[in-house]
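Working notes for the structure below.
Removed from the display is one protein chain of the complex; every other protein chain stays in position.
When the chains are written out, they are named A and B in that same order, and each has its own residue count from 1.
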Amino acid sequence: MKVLNIIFFIITTVNCLYAKNLPVKEIFTEEVWRGEILVEGVVAVRKEGKLTIEPGTVILFKSIDIDDDGIGDSELYVEGTIIAKGSKDAPIVFTSESNDKIPSSWKYIMVNHAKYAYFEHVLFEGAFSGLQVHFTKAIVKNSIFRNNVDGFRFSTANIYVCNNKMTKNRHGIRYEERDSKGIIEFNSIQENEIGIFPVTKCGDKVNFRYNNIEKNGYNIKVGDEQKENLSFKNNYFGMIFESEIRKKIYDKHFDKNLPIVNIKPYSKKPFLESDVKCLEEF
Amino acid sequence: MFRRILVSLLLFFCFYGISNACVGKTIYIGHLDTKEEEMVSNILSRLITERTGTSVKLKKYSNVSALLNSASSGEVDLFVFDSNKINELSKTTDFEKAKSDFNTKFNLVFLKPLLESKSDYTVPIIRKDTLKKFPALPRLIEKLNGLVQPSVISDLVKDSEKRGTKDTVRDFLKSKNLI
Partner (left out) sequence: MRYLFFLIFYAFLVQDLYSHEVKGRVVFKENTPVFGANVNIYNENRDTKILSTTTDPEGYFNINLEEGVYFFEATYVEKNRRFVGYSGKNPLLVSGSEYIGIRLLPLYKFKEQKVKNNKTKVIGQVLFEDKPLKDSIVYFYLSGRDIKGMPYVYSMPTNKKGFFEINDILPGKYFIVARKKISGSLFGPIEEGDFIGFFQHNPINLEKGKVYSIVIPVFKKVQDDVPIQVSAKYKITGYAIDEKGNPVSGVYAFAYKNKEMGHERPISISKKTKKDGYFELPIPESGKYYIGVRQFYGGTPLQGELYGLYEQTYDHHIYVDKNIENIKITVRKILR
């Protein structure tokens, strides 16, 4: 028994020490990233810190999984300010260091109780969540979320999300609206397992409109604990007839205990690039 | 003694760190090492993940008491037992008595049986603490009531050997409109 205890002790101590060894880099002042950046472990932008990322910067997250939960541990954690403004020709890339960009290779960009977050022309790929925003005002424009478990995820946030592409994620957009406000418009949410996943506590304070939500396993799927009916008006669902659209919206029509997703009026043709007009100010 | 306390404390914190270090809540489903039980657990897992977004992981056990120990110590949140196992463990064939035994001895709660015929039944069993964290879980699991008969499960097992568990489980749940 004693031997067993000692072995246990060693295992757990090593485990703890190892867990503590997840490298943490903290940013307390202004920092600019350009070129290629390797994130190994946690990079934390603290309250007074400001991280600016220049166009064309490639941020590689090292695939480590110390806690063995199947999700990479490397992450960018922001409580200060982040400005990631790429350009059409030189987007900013957040991706896995390894060659196979499979979902969960790295953890996420977590913007939590932060001062401000701005993302434009950014590619998020191979993460558990490409981008999570909580308790923060954030703008996300002209970006791509690809091959993540959750592409874009938020709760209690003030957000403006315009002209992004969420594709090949398990959930294109996953959210618990809670006390959020905002507009999500002109996005292409295509070829995800679930296009939009309102998990719980969602109302209509975030306005989803003018989005192309199509070719997903379900275009919208309401979480089991969502109670209120939801409204997704003025979006395009890839089909013309309501009966066809309904087949791809998992709500009361599939399970009587779920609320209804109202979709009318819906667009009968997709929104095109020429239709896109993102707000300049939010 | 001191060392033992230290060890268990360390264990506790490490375990805690691990289970929470990531990205939300995880539910652990325990099952015995048979294809049928694994199939039922996979069905539960897929249903819970798809409907609630909570991640679910399976844990395999070689015998009933190991599984039960894990459940009472908090490493397993949810598992499914049939009346044979329960009768043997609680030394009674009385459902109500077994239910109250599990509750008082192990802090485990019987949900509504998934299957019931005469004195035989199959019941999902959940930790009280888990129930507190996921109060809506029983209602979700109830949706499987009557759907996991042995014949159905053995067909699914056969099917999974051809096409893989993931597709089999998904198609089964989709066919019932459950996901």
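Definition applied: contacts are C-beta pairs under 8 Å (C-beta built on N, C-alpha and C of every residue); 3 or more make two chains touch, one makes a residue touch a chain.
Quick caveat: nothing in here was measured; it's all calculated off a predicted structure.
Within the full complex, the chain left out of the display contacts the shown chains A, B.
Interface note for the absent chain: among A:Trp33, A:Phe61, A:Tyr77 or A:Trp106, the touching residue is A:Tyr77. Check A:Lys85, A:Lys181 or A:Lys252 against the missing chain and you find that the one touching it is A:Lys181. Annotation: of A:Val24, A:Leu38, A:Ala90 or A:Ile240, A:Val24 touches the absent chain (contact as defined above). Among A:Ser74, A:Asn158, A:Asn192 or A:Asn235, only A:Asn158 touches the chain left out of the display. Touching the omitted chain from chain A are residues 24, 26, 42, 44, 46-47, 77, 113, 135-137, 155-158, 178-179, 181, 183, 201, 205, 207.
The chain not shown here touches chain B at positions 9, 13, 16, 20-21, 24-25, 131-133, 135.
Please note the rule applied: only the chains that are shown with their structure count from here on.
If you average the Cα atoms of chain A and of chain B, the two centres end up 30 Å apart.
Within the complex formed with chain A, the chain B residues making contact are 3-4, 6-7, 10-11, 13-14, 17-18, 21-23, 26, 50-53, 136, 139-140, 143, 177-179.
Looking at the complex, you find that chain A touches chain B at residues 5, 8-9, 12-13, 15-16, 19, 67-69, 71, 73, 107-108, 128-129, 171, 174, 197, 199, 221, 223-225, 250, 254-255, 257.
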